[in-house]
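Not every chain of the complex is shown here; the ones you see sit where they belong.
Going by the order they are written in, the chains are A and B; count residues from 1 in each one.
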Amino acid sequence: MAFMEDGAGTGDAAPEEALLLDIDGYEGPIDLLLSLARDQKVDLTRISILQLAEQYLAFVTEARRLRLELAADYLVMAAWLAYLKSRLLLPDPQPDEPSAEVLAAALTFQLQRLEAMQGAAARLLARPRLGRDRFARGAPEDLPIFARSRHDLGLYDLLKAYGAVGSRQARISPFTIPVTELYSIEEAVARLEAMLGRLPDWAQLEALLPAGWRGQGVKARSLLASSFVAALELAKGGHLELRQETAFAPIQVRARREQA
Amino acid sequence: MSDLFDSDFQLIRLLEAILFSSAEPVAESVLQERVGAVPVRPLLAQLENLYRHRGINLVASGGRWAFRTAADLGDRLRTEIEVTAKLSRAAVETLAIIAYHQPVTRAEIEAIRGVATSKGTLDILMEAGWVMPGRRRETPGRPLTWVTTSDFLDHFGLGSLRDLPGVDDLRAAGLLDRSAPMPRIPGLSVEGEG
């Protein structure tokens, strides 16, 4: 949370808050990292990766506090950076894993490459462009001697027509319900019931979900929603207790205890 | 004098670019506005003179100016191929289906499109040099199949038929609805589909 502390109480708070709130302004996690890196105002090869990882993790924590849900890409990167951070802080080498230096170098390369492409894009757009800075003949005399073929049909038109056939065919085909991958409430109740006996004390509901549930898009959301409903069902049946410290704080559960 | 010359030169360049890029002949009054205080007529006269013997000439008619190809070149520019006609949607779809499903019979094309294909559609594609008859299918009635030609690949800049984008590519490019499958021939089992 160093990022937040830095910002608090100084005159610089405003832009950082704006940065925090505007996750939609980034084209993904590397773009976000690149923005944070630019704030360090040093050459990308000399960037403090540790500082960058901390800033990113603070950003993601804050964004999740405000928005609850964040695209999986950002969370994957957060996990990656959390790992990198631990490797940078712990000198103890792990035999089978890439060294912290290798990981940091890979990240630096990603940042440099994206920065290079963003720069290239800007330079490309700044070129004298046809239709804006340079103009073609306004009144072409339409002499088809240039035409290799009698018809002016491009690959895009061809592919678009084919896509249209597919979409039309799909509309007139018999309706079939795709097999759902969503997690049902019944499954969630069964899973939660089975785990209740093993809970020593309060546990976060999210911690009880199957490992690796995040990052599965709609499936992940159905898992969370079904588990929450299941917890409510079990509470109603008197098998479980629920609590939450403040609005949007993690929901905690434990097995109902017999009152002494 | 040098300044004046430079300025005239730049104004003539500007007039040249305006007249080149304009879709319509441009009224002299409009051109006058673009060059400001300098009288436009002598500038236009210089430009006209510059192009007098070239392949394109500057011509005025009804107080409006335009570049035109020189009249004496008319014969050599005359069209050898008739004017390009826009292909009908039926023709474009039929071509796409042949490209993806070849060799494919006319009945199969109709089954995919869901409507009858007029005889003229295949003729147009054959005249364009993009499709040709392939082998006959060894099924009852021995129907003719259709395939694409090498001109087809040339025209669309494809190295080979394998370079046609697949279903995932089309979907990712936004050309196929997310839920829609690749068009398929009804009644024919397609590999990879349940």
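In the analysis below, a residue touches a chain if its C-beta (ideal position, glycine included) is under 8 Å from a C-beta of that chain, and two chains touch if they have at least 3 such contacts.
Only a predicted model underlies this, so the values are computations on that prediction, with no experimental measurement involved.
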{"item": "Whole-file subunit formula (labels as shown)", "value": "A x1, B x2"}
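Keep this in mind: only the chains that are shown with their structure count from here on.
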{"item": "Rounded Å distance, subunit A centre to subunit B centre (Cα mean)", "value": "41"}
{"item": "Touch list for subunit A against partner subunit B, complex", "value": "135-139, 141-145, 147-155, 157-170, 172"}
{"item": "In the complex with subunit A, residue positions of subunit B that touch it", "value": "17, 20-24, 66, 69, 77, 79-87, 89, 92-93, 95-97, 99-100, 112-114, 127-129, 151, 154-158, 165, 170, 173, 175-177, 179-184"}
